[in-house]
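First the structure, which I've put down as structure tokens, then a few questions once you've had a look.
Heads up, one of the protein chains got dropped from this complex, but the rest are sitting where they should.
Here is chain A:
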Amino acid sequence: MTTLPTSTQKKLGLVIDLDTCVGCHACVISCKGWNTENYGAPLSDQDPYGANPTGTFLNRVHSYEVQPPNLKDGAQPAAQLIHFPKSCLHCDDAPCVTVCPTGASYKRSEDGIVLVNEQDCIGCGLCAWACPYGARELDADAGVMKKCTLCVDRIYNENLPEEDRQPACVRTCPSNARHFGDFADPESNVSILTRERGGFDLMPEQGTKPVNKYLPPRPKDVAPEFDVLAPYLEPIAADAKGFVGWLDKALNALPGGVN
């Protein structure tokens, strides 16, 4: 049913740390690797080895350059490069769910995960139109809408070792930029991270109330001019003495200028 639940028991989601993400795209690959062979239709590629390859991904990493404003003395601070992973935010007020004409899209009342029942999906694409984040992609081969499932087939999967019971993107991230947890619990890891690091919503004005939060990049230090080798590179003898001193003076006295 495409009516949204008024509240969910848990609010499972991700915290994505824009400070530590290094833009390696490992989450993109592990997501595609897990999800192409588990829940629902595979994530197909078109023309994968040709000139114009495209494919379905549930998680993509953008990179942005952010230019801070000029300082008071007119100097231009260094621009920052920020890698920006983006997948479904499992919104509390998910506009993608209510527009669905068939009831294929739904938000689970037990944990808040937004899913697509692919047997009911007619591939009209309206949910992708309604999503401001580009979280949904219509698979060109299966003709049904694909989206992040928060690895629903991992997080409750008792056949997996306990440390693997988290989304593939979180499990694989080498810089711990992705965290998985329950936002309904104020003492969960994700709630504490959000509170302490000032986690924010994407496009809050769209009114979607996203569950996933993003942590802002920490302020950059301004490093003073610093060189560990400098003391060792001081010239040892400023003015020469003895024979070398006499040679220096004698050579300077010759026509051709003073060195």
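In the analysis below, a residue touches a chain if its C-beta (ideal position, glycine included) is under 8 Å from a C-beta of that chain, and two chains touch if they have at least 3 such contacts; residues count from 1.
Criterion: contacts and distances are computed from a predicted model.
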{"item": "Undepicted complex member, UniProt protein name, chosen from \"DMSO reductase anchor subunit\", \"Glutamyl-tRNA(Gln) amidotransferase subunit A\", \"Aspartate carbamoyltransferase\" or \"Cation diffusion facilitator CzcD-associated flavoprotein CzcO\"", "value": "\"DMSO reductase anchor subunit\""}
{"item": "Of A:W34, A:F57 or A:F183, the residue in touch with the unshown chain", "value": "A:F57"}
{"item": "Among A:L14, A:I113 or A:A128, the residue in touch with the chain that has been omitted", "value": "A:A128"}
{"item": "Contact residue for the chain not shown (choose from A:V15, A:V144 or A:V190)", "value": "A:V144"}
{"item": "Hidden partner interface residues of chain A, rising order", "value": "1-3, 18, 25, 28, 52-57, 60-69, 79-82, 84, 86, 95, 97-104, 120-126, 128-134, 137-140, 142-145, 200-207, 214, 216-217"}
